[in-house]
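All protein chains but one are shown in place.
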Amino acid sequence: MLKQMEGSRAVAEAIALCRPEVICAYPISPQTHIVEALGEFVKDGSLAPCEFINVESEFAAMSVAIGSSAAGARTYTATASQGLLFMAEAVYNASGLGLPIVMTVANRSIGAPINIWNDHSDALSQRDSGWLQIFAETNQEALDLHIQAFRLAEELSLPIMVCMDGFILTHAYERVDMPTQEQVDAYLPKYEPRQVLDPAEPVSIGAMVGPEAFMEVRYLAHAKQMDALRLIPEYAAEFKKVFGRDSGGLVHSYRTEEADTIVVAMGSVLGTIKDVVDEMREAGHRIGVLGITLFRPFPIVQVREALRRAKRVVVLEKSMAVGLGGILATNVGMALAAKPIDVYTVVAGLGGRPITMRSLHALFRRAEKNDLDPVTFLDLNHSLIAKQMERERAKRRSGPAAEAMLRDVGVVAAKLA
Amino acid sequence: MDKPFAITLDPGSSLANHTGSWRTFRPLYVDRLPPCNAACPAGENIQSWLYHAESGDYEKAWRALTENNPLPAIMGRVCYHPCEGACNRQHVDAAVGINAVERFLGDEAIRRGWRFESSAAATGKRVLVIGSGPAGLSAAYHLTRMGHQAVIHEAAPLAGGMMRYGIPKYRLPRDVLDAEIRRLVEFGVELRLQSKVMNVLAAMQEGFDAVFLGVGAHIAKRAYIPAGDASKIIDAISVLHDMEGAQGDELRPMLGRRVVVYGGGNTAIDVARTAKRLGAEEAVIVYRRTREKMPAHDFEVEEALQEGISIKWLSTIKEAGEDDIMVEKMALDASGFPQPTGEYERIPADSVVLALGQDADLGLLANVPGLATDKGLVQVDAGMMTGHPGVFAGGDMAGNERTVTVAVGHGKRAARAIDAWLKGETYVSPPKHELATFERMNPWYYSDAPKTVRPVLDIIRRQSTFEEVLGGLDEGNALFEARRCMSCGNCFECDNCYGVCPDNAVIKLGPGKRFLFNFDYCKGCGMCATECPCGAIKMVPEEN
Partner (left out) sequence: MSFQPVKFYQTGTFTVGNRLLPPEERSVQSQEKRYNSINSGHRACQGCGEALGARYAIDAAMEATNGRLICANATGCLEVFSTPYPETSWQLPWIHSLFGNTAAVATGIAAAIKVKKLKGERRNIRVVAQGGDGGTTDIGFGCLSGMFERNDDVLYICYDNGGYMNTGIQRSSATPPAARTATTMAVGPEPGNVFGQGKFVPAIAMAHEIPYVATATVADLRDLEAKVRRAMEFQGARYIHILVPCPLGWGTASNETIRIARLAKETGMFPVFEAEYGEVKSVVAIRHPLPVEEYLKPQKRYAHLFGKTPQVEVIAKLQALADRNIKKYGLLDGGAR
């Protein structure tokens, strides 16, 4: 059924259709609207039976999820930013124990300086946590990916983060096609845990493993993720059969036919990039887009295949590896190792900095001329940086950098768009 | 369940890890000799019969008791209970009232008519038992249990020896005595009353394979006291003996209003208390030393004092007149002996009763080859056999410690030796366990349960009647008292070792079967030994 609604609400309704049994919630922007809606569904009885638990921290949220999942319940939680970092120990633990928890990460930057706006720093900081990570481009995809995530997580016995851009998607009102309960029930079988805490068949979960088997345990985690590369397209295909639309999968190419330049990106920014590419194609540029839906496991073969004929690749990412450059770019670079293709890293949109079509047009044109540094920071205010560097050179106690720069830009800082 | 590798494990699989290899010390279950058992002259296994009494199985308790002693109702009244003196519970609160429980069991047996049973086949051997006092009855009983025919010859018209003719009724009611003797007769002991044996060897010729002598010590010792013709000096044994024949006031001994008893033993106390009950207004015990030195048991002295008997300490009788006596005061010298002081005093006295000890009548032993006596006592070996093969002796005639309990012990010991001797063997007693001392125990585990006070007859009736002074316990009290036993040195299956082992390395075998250590897992921490209430576990170094 077509509905005009907020992204968070759409995701919440989709999750409710998945019949989760335990939901734990701790408020952090910008994921709050999702759990608020779910809390409402549980409270009014429309989602039942389901335990909705208001926990005291994200660490507790993931821990409660670990407990309920281990006890055989379909379990969901959501978080973002600092919250994801605060639960990090439990995030690793959930995957280490092989518990199929589904968690929405409403992507948001990480402080300091504290900032509530969107980028991918939070999710990508957990790229090696052993979780599957899927990035939604649109609200419809976010909704669909959650349904697929439960199926995938439970089949693999691995937890999955469904990443959607904070505010840009979570708070955006768009038209979505909300599936029916029958459709979801047809697609998502009842949860049959691989292991469960049950007095009828007692096991000890979470043993201490020493050097004699630890490597093997870690290898198996890797092998299991690699197996997801096979399953995900199958589940996406099946999804299309039931729901009638393409959603999920590994990567998605857009107008890459005979493209010399291919822009690689994840999440909602793909929409903007596609608009720019459409305009540039109109103008005769041989440019295309590769959207990465699945970041972990990284679909290395599919990325390589998609970029094989390009002369250059521009990886535009809302994250950065401080002291190195890009995170996504590094991963793409690994797919293109030994290929004579230039890979440009573009760090963009950190902390909610708008990525405008105008900036992208300029960026891609420079790329076509190979006029980009290996690592480019899009729309960086160089004079602001120069002033701050000057201050720091002049005075050891130059004061807090963030506050000083805010003074430089004036009170209109929040109106950058 | 298709479990994730290494992270998820099958339940209880640590059994594969044998932690027993860590052990440097290993626990061992031991049995130790309880101090009560060690102290019992009759060789009773007190702890074992208390164990049964604790669960309310009084018949089983009585049967365990009577494996060693056939006279519990008697013993529960007249035994001086050295067991209680040795009882470890005195270090926790007060000794277990073993004697009271024994009496309860004895009375219960009489009330319920429990009879002895023996599964031993008849051996065809006949043993002559001379004397039906506690030694003779005990010997006859044990011999019967072993399948031998015991035939008691008793000179007196009634059986019981000193139990009848020496112990006053107020301490041992005669129906109790009669009941326990009757049970022995019903068990198969042949009792021939008024059958005095004049010559042991001659009597043995009448178809006996062995003989046990238990004639007691009935001849009163005398002391020289200058006395006028009118003075009345009699001995305590005669007084007590005459009490037994008395059927009504006219036959009772005539002692007068003022009676002086001379001596400091239990007999002196008995006769003084008897005199009081016969109507004496004054009963005075004259004793040459102090209360601390007095051989009579303190509780008996205390009871006598309660009944109005007075005691003149540090005094000797120098002469006896018609209606008074002259007493010389004594003083203890540096080594504790009484020495005359030359100070005299006259005390009014209608009669003087001498309670200065007894000798045995050894006339029947004349011309027994090899049989030796020393200071009036028959000399015996560890198995109570005299120097003449096949002739055994016990009780007052064979030892200086003259109590019913010692005599019962003698009878048992002799019976075992006789049994062995009849088979051409020598009885060897099994080795004794190490003593269960209080230091080996963990007294924490014994709940706070003070000794039960037994009812005592009111003082007026004690001064005028021969009713039993000390009452018995009712069932509730007896059960409580039995359950105060700490089972020193012997596992009573409290499950502590089983419970406190952090490694589940103690195997519980089930009621009555105790426990086993599982040395596959026992790490040798020693907690079981430390927390064993009764000290029945010890730690020994591992050999390797």
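Letters A and B name the chains as they come in the text, with residue numbers starting at 1 for each one.
Basically, a contact is a pair of C-beta atoms (placed from the backbone, for glycine too) under 8 Å apart; a residue touches a chain by one contact, two chains touch by 3 or more.
Remember, predicted model here, so these are calculated numbers, not experimental data.
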- [ ] Decide which residue listed in A:78, A:123, A:203 or A:328 touches the omitted chain of the complex.
- [x] A:203
- [ ] Taking the full complex into account, find the residue in B:10, B:281, B:302 or B:458 that is in contact with the omitted chain.
- [x] B:10
- [ ] Mind listing the chain B residues that contact the chain we can't see here?
- [x] 6-7, 9-19, 22, 54-55, 444-449, 479-480, 483-487, 492-496, 498-505, 508, 510-511, 518, 520-521, 523-527, 529-531, 533, 539
Open item on the list: Under the stated touch rule, tell me which residues of chain A contact the chain that is not displayed.
Closed with: 21-22, 24, 48-51, 53-57, 59-60, 62-73, 75, 89-90, 93, 97, 197-199, 201-210, 212-213
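One rule holds for everything that comes next: only the chains that are shown with their structure count from here on.
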- [ ] Would you pull the chain A residues touching chain B in the complex into a rising list?
- [x] 96-98, 157, 194-196, 201-207, 209, 213-214, 216-217, 220
Task: Interface residues, chain B side, partner chain A - complex - done: 1-11
